[in-house]
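Missing here: one protein chain of the complex. Every other protein chain is in place.
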Amino acid sequence: MKSGEKLDVGEIYGINVLGKATYDSPLRLSKKRGDDIFNFVKEDDKILQDISLREFKKCLADNKEPFAMERAGPREKIYFNVKKTKAAIVTCGGLCPGINNVIRSLVMGLTYFYGVKEILGVRYGFEGLNPAYGHGFVDLTPAFVKDIHQFGGTILGSSRGGQDVGVMVDTLYENGVDLLFTIGGDGTLKGADAIGEEIKKRGVDISVIGIPKTIDNDVNLIDKTFGFETAYHVANPIIRDAHNEATGAYNGIAIVKLMGRDSGFIAASAAISMSVVNFVLVPEMHFELEGENGFLEVLKKRLDTKHHAVIVVAEGAGQNLFKKDKKEQETDASGNIKHGDIGLLLKTEIAEYFKKNDRQVTIKYIDPSYIIRSAPANPGDSIFCNGLAYHAVHGAMTGRTRFVVGRVNNRYVYLPISAVTNKRKKINMEGGFWYTVLESTGQPFEMR
Amino acid sequence: MKSGEKLDVGEIYGINVLGKATYDSPLRLSKKRGDDIFNFVKEDDKILQDISLREFKKCLADNKEPFAMERAGPREKIYFNVKKTKAAIVTCGGLCPGINNVIRSLVMGLTYFYGVKEILGVRYGFEGLNPAYGHGFVDLTPAFVKDIHQFGGTILGSSRGGQDVGVMVDTLYENGVDLLFTIGGDGTLKGADAIGEEIKKRGVDISVIGIPKTIDNDVNLIDKTFGFETAYHVANPIIRDAHNEATGAYNGIAIVKLMGRDSGFIAASAAISMSVVNFVLVPEMHFELEGENGFLEVLKKRLDTKHHAVIVVAEGAGQNLFKKDKKEQETDASGNIKHGDIGLLLKTEIAEYFKKNDRQVTIKYIDPSYIIRSAPANPGDSIFCNGLAYHAVHGAMTGRTRFVVGRVNNRYVYLPISAVTNKRKKINMEGGFWYTVLESTGQPFEMR
Amino acid sequence: MKSGEKLDVGEIYGINVLGKATYDSPLRLSKKRGDDIFNFVKEDDKILQDISLREFKKCLADNKEPFAMERAGPREKIYFNVKKTKAAIVTCGGLCPGINNVIRSLVMGLTYFYGVKEILGVRYGFEGLNPAYGHGFVDLTPAFVKDIHQFGGTILGSSRGGQDVGVMVDTLYENGVDLLFTIGGDGTLKGADAIGEEIKKRGVDISVIGIPKTIDNDVNLIDKTFGFETAYHVANPIIRDAHNEATGAYNGIAIVKLMGRDSGFIAASAAISMSVVNFVLVPEMHFELEGENGFLEVLKKRLDTKHHAVIVVAEGAGQNLFKKDKKEQETDASGNIKHGDIGLLLKTEIAEYFKKNDRQVTIKYIDPSYIIRSAPANPGDSIFCNGLAYHAVHGAMTGRTRFVVGRVNNRYVYLPISAVTNKRKKINMEGGFWYTVLESTGQPFEMR
Partner (left out) sequence: MKSGEKLDVGEIYGINVLGKATYDSPLRLSKKRGDDIFNFVKEDDKILQDISLREFKKCLADNKEPFAMERAGPREKIYFNVKKTKAAIVTCGGLCPGINNVIRSLVMGLTYFYGVKEILGVRYGFEGLNPAYGHGFVDLTPAFVKDIHQFGGTILGSSRGGQDVGVMVDTLYENGVDLLFTIGGDGTLKGADAIGEEIKKRGVDISVIGIPKTIDNDVNLIDKTFGFETAYHVANPIIRDAHNEATGAYNGIAIVKLMGRDSGFIAASAAISMSVVNFVLVPEMHFELEGENGFLEVLKKRLDTKHHAVIVVAEGAGQNLFKKDKKEQETDASGNIKHGDIGLLLKTEIAEYFKKNDRQVTIKYIDPSYIIRSAPANPGDSIFCNGLAYHAVHGAMTGRTRFVVGRVNNRYVYLPISAVTNKRKKINMEGGFWYTVLESTGQPFEMR
């Protein structure tokens, strides 16, 4: 590859900055190896996305630099004057394990790493940035957040949907906020990006940082989102006990519906974490109920041999089985399409089918969604939330804006918000993860 | 009190026996105090039911012997010849934590205490005693049941409803069963009593023992049923996290529906075990939704002050709020009346009410019933199941029949099946337990 | 029995009062049955201690009133003027699950039931009542204690040992304290009683209330102490996994040492809650290591048959195996005799014995004491702590002093401190509970 040649990747993954970082970081880190002291991350420190030898050779052959992402971490120079920096934190959308951990670690990091003195807690999502709601702010201090990591939910409260971008930027500006940390899903991140865009237009110095929050783990490019691990950990004993329901009756069938609007990561992970599941149905797969190879026939064969079955279904699975016109218009306040209830549909269709086929079955339908999403973060997610928050703080102080912090190939990276919101991550039906699901459950590649 | 005077209690609580116990117990127990070896229980060892000083004085004044129940435990003389005794175990009705513990301890007790060599596991409830179903038996040995106490559900499977009593007795007789242990609820125990009646008619020597199983804890006279403690223990973190749902939104309301068809013990216990609950609604109370002192108005006041509320409702609560004619005919296979779904009704009515009253509320409805009933027994219930099973074994060997083992005033006792099935235990709305619920939640005595 | 005849029980269990209760209770309770509103408890409402029919008949024959205890609960008349009442709470001795629950419910009860405005949290046990330590007080409000029930430990801190009684009473008096709630074990309760005695001498109006705290569950007369249930619940999976250690090696032996200085309730309960234990050794039993029927020989037989063994030992067991002169003098700051470490002794002796007997064994020694005592209260104990605290509040307001609240025969009662501190509760080696332990483990009645 010739030096100086233009690369694809730089443009795609280039992160916006408010301006040149000129202050010395207050962190007493090192700039050399071998002294047992962590080094400031250099600006050219990047992580490859595709890590196959094949891609390496392809780039070599094509004379193309591979896609790479900025490694997250503290920089030697920062943009904000720590003596005057003021931060705000907002949490939006549905609950997800770990939100309080992120809030706590943002507060601890801002306070103890950089000496930030004032951090506003925004109440009830973007509503809290609209004075019309009168929610007010909470003063977030280390003493206030000390124990919150042991609780699920969000101490700030949340809400769905957006607010007027101009109003929100007014609020930020009027309250002297320099850094806005937004913890939320796809819609929230798009909203944060819009706020960043408006800030840019106005030429003010406010950095907008996103910490992706989706229990479904469907954020493009990044390994996993916080809360996802806790989700399938909480689902694990529920599946174990659903198996008790299935075996507790002759031809017992337990259906467990788990979260997963567009992606089946929770359903699939929960199922392979508790090896009693016989069928996993996810949004990424196309299956039919009827027909010789359809799901109901496959289920019948299972029951005739084993006399019980456990089915784990993601909420967004099997949407082809609903009549289009019915669901078309409905969306929730976050703009998500409201799905037909696949759990209830399965329950009904299975009951009818076996009635028709003269087999007495006992069906138990279990929907633990609220139980899962409101749980406290498990130890793995607790570590992860700490890491996300600390890296978000470091990134924010450099003047980067409209970026998210995430984990790719096991490393923390910074990515532009737009890079992760342009499409959703899905299970690759031809990939190793899904194949493990099939190996574990024994279900066929296709049911249609 | 004059000696020889006829007492009320003897007749009510007299337990049927197959005949005189003539064999020496194989247990090497003691008959004297002070040797650090457990003594055989004597036939006149009885426990008072009402333990107030007031009742004592009343009996004294009335010259009446107080109600007392047979203390459970091994007797010096037994009825069955242990060399030839054969037992069977059947589990009926819905799942409940601890069934496998009871099965395991019955098997261990029969085998190791009395040397019983053969124990049949009846499959899928009373169906398994009807050869028409072709379910067959499982051979229950210590090796087979060794680890089952660590799992929820029932390894034998269960079913609802009865079978022809004559057919079942035929099956027992033809298979040489001497002892039938029935683990089940109200309907099952009545069925067991009917089997005992038929056995008596036929003059055969089969003892029928009941181990009351109802997660609702609504068995008359006895302190608690197995599985109940686990039930509210499993519900506890679910309520903790429901609180996260309630506080996570402005005017957030979380409704948790728990088991409790006729009695609210699970709902009330779960609520006072996790002090975040604001309202507990149980079948024993009469409440109205509408009106100045109705539930909706009380809830509104709560929201206007605190902006969130957690409601725990037993499934059988508020049945007065449903139109009578609708629910009248519906019963399940066990003969239980199908209740109107109070959880969904509350959700709907609350939503409508606040819409009418111009308050934006967010309602989360959580129904963890299957998650609770299929869980493994907790340590407390594990101890309890061991105790019930061991005492059932000892009672069975004496030739007692048509009796249950239970715990009254913290002691194990034997009671005739009929004594516990003639009515259901309910929370006393004027008692100390319910008052503790009110103290903990702060809800008013009356909402109507 | 002739009326007016002097009874034994009245003197033993009579509770001291500061004076006649003259204020109307602010609680809006009822005085009649049938209105679904809890009734004030009447002064003659008492609970029998011995509830056997045999005792009933014996009292009848002896013309003796049975032992009975005051039923706990709110009274119609109270002693303190709620507008001016000030309370203090102190926690002493070792940690125990549930302390924070008791603190929280005391604060909630005092505040919301009776409108008490000021509650002092005493820091670090009785040290906090000695100004020389300079610990100061914490202001206990509902907002401050709202979430503490979800944490183990004590938010007030604790310490062992007493302080000068005069100094402590001075502190109470100077700070205007009317009610002193002491949460602690045997030594603490005796200290509280001494404080009460000094208060009486001085003729001041301070009520001293004890809430017995001993994880060992060895308080005389009362069913159970708070924290005990949690203790064996936390020990349960530890024993389950100790079994994995035992079976994981050829002739594997796992020794789990649990709390129980003078009484083996935790060890015994934990063992029967997880049916994998082969030997339970408690302080109440006398066993020898050596000899034909000694423990080591019995253990050898077990290993030769099954090739693994799980032993649960209470810390106070087998003290006869230590040389007297060594342990005689040592006591801890609470005045408890320091025991020889039976766990380590067993480990050493077993190793030596099997070495001598040419058997290779693998011994794993597990001591989870701190893990257990610092855990948060489980749901059962949470309910119990609420109940204890609420009843303590009601009792305190009546002017009763130098009393404890406890549970006897499943009812909350008030007892004089002296009644529960004069001796310790122990497992009855001839009773049903210990027999269940033997039934569950299969260990012999005697090993000596």
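Note that the chains take the letters A, B and C in the order they are written out, and that residue 1 is the start of every chain.
One rule holds for everything that comes next: a residue touches a chain if its C-beta (ideal position, glycine included) is under 8 Å from a C-beta of that chain, and two chains touch if they have at least 3 such contacts.
Computed from a prediction, not measured in an experiment: that's the story for all the values here.
Engineer: Considering the whole complex, which of C:Gly153, C:Gly187 or C:Pro283 touches the chain not shown?
Structural biologist: Touches the omitted chain: C:Gly153.
Engineer: Which positions on chain C touch the chain that was left off?
Structural biologist: Within chain C, the residues that touch the unshown chain are 95, 123-124, 127, 133, 135, 151-155, 157-159, 237-238, 240-245, 247-250, 252, 254, 364-368, 370-371, 374-376.
Engineer: List every residue of chain A that touches the chain not included in the displayed model.
Structural biologist: 1, 30, 33-39, 44-48, 51-54, 56, 59-60, 65-66, 68, 71, 73, 104-105, 108-109, 112-113, 149-150, 223, 229, 232-233, 236, 240, 269-270, 272-275, 285, 378-380, 382-383, 386-387, 390, 409-412, 429-432, 434-436, 438-440, 442, 445-446
Just so we're on the same page, only the chains that are shown with their structure count from here on.
Engineer: Do you know which chain B residues sit against two or more other chains?
Structural biologist: 240
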